[in-house]
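As you look at this complex, bear in mind that one protein chain is not there, while each of the others sits in place.
Presenting chain A:
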């Protein structure tokens, strides 16, 4: 045996073929990132054939407006997922944050707290509520080291219960215009909420790609030990992500309120399933460390377009859920096949 490892010849280079192979794999990776785009295009073409009203400016804008608040929550969830954790409670934040703001401004006769604070303060309070809830989640998960899935599931239920309790299950109307302005104000005929969501995605995308903080998210989600060894303050990063996610979800909540025109006690309910579906279809890994903002956006748009097509096709309301769920399943399968990797 001893002669098998005699002092060796000079280190053979991996060679040109190796480098070209690597370059090809880089290309392939980039291509996979775009893999949902053809699917989206196919859907758009299909939609325009099925219904004349589909490929009109009004309809396309309505798809975008309808998707804006979902997009914000998907963005929030994607950040948490990339850092390797979960936050299910975001759907309840979507309800309770704007409701809290509304209760601050509404008179006691309108089911509010009767404090009748100025609108600006209320709007700020909405964001603060999002941040505080995110902090609370983060402390439980990061500092107390509770299981993120189950903690945020409990928070989902608690927050929903608080909202129902505070509003006695009633819908809140008659808020100041500021509550709806994100949906009603338009710029270039596109609602402010869509612009805001787009900006949020671009900023998040740039931060994730070109900023240290963003890259540390991938490092933490991809291999905690390696991240820690590289001097990243893992706990701090994860806590910050929960706070940011809470704020983003509360913004998503205001958009939702503007889109619907009122705050129901069930605002945001069951939204989290769609959020996860969009994120996973868009290539965000539930295991952490993987995924891009571009992918997340395509996931959101894909579901938005499908939803819109179902409505235009006048599918009976009772059946929409079953079909929508089936399409999500199908999309997951297609995404799995086209991206060629396990959705862990």
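Keep this in mind: contacts are C-beta pairs under 8 Å (C-beta built on N, C-alpha and C of every residue); 3 or more make two chains touch, one makes a residue touch a chain; residues count from 1.
Keep this in mind: contacts and distances are computed from a predicted model.
J.: Of the options "ABC transmembrane type-1 domain-containing protein", "Xanthine dehydrogenase family protein subunit M", "Cysteine desulfuration protein SufE" or "ABC transporter ATP-binding protein", which is the UniProt protein name for the chain that has been left out of view?
T.: Options "ABC transmembrane type-1 domain-containing protein", "Xanthine dehydrogenase family protein subunit M", "Cysteine desulfuration protein SufE" or "ABC transporter ATP-binding protein" narrow down to "ABC transporter ATP-binding protein" for the missing chain.
J.: Return the single residue from A:100, A:179, A:218 or A:242 that touches the missing chain.
T.: If we include the chain that is not displayed, A:218 is the one touching it.
J.: Which listed residue, A:108, A:150, A:229 or A:330, touches the chain dropped from view?
T.: Candidates A:108, A:150, A:229 or A:330; residue touching the omitted chain: A:229.
J.: Going by the touch rule given at the top, which residues of chain A touch the chain that is not shown?
T.: 1-2, 4-14, 18-19, 22-23, 25-26, 29, 209-213, 215-216, 218-219, 222-223, 225-227, 229-232, 289-290
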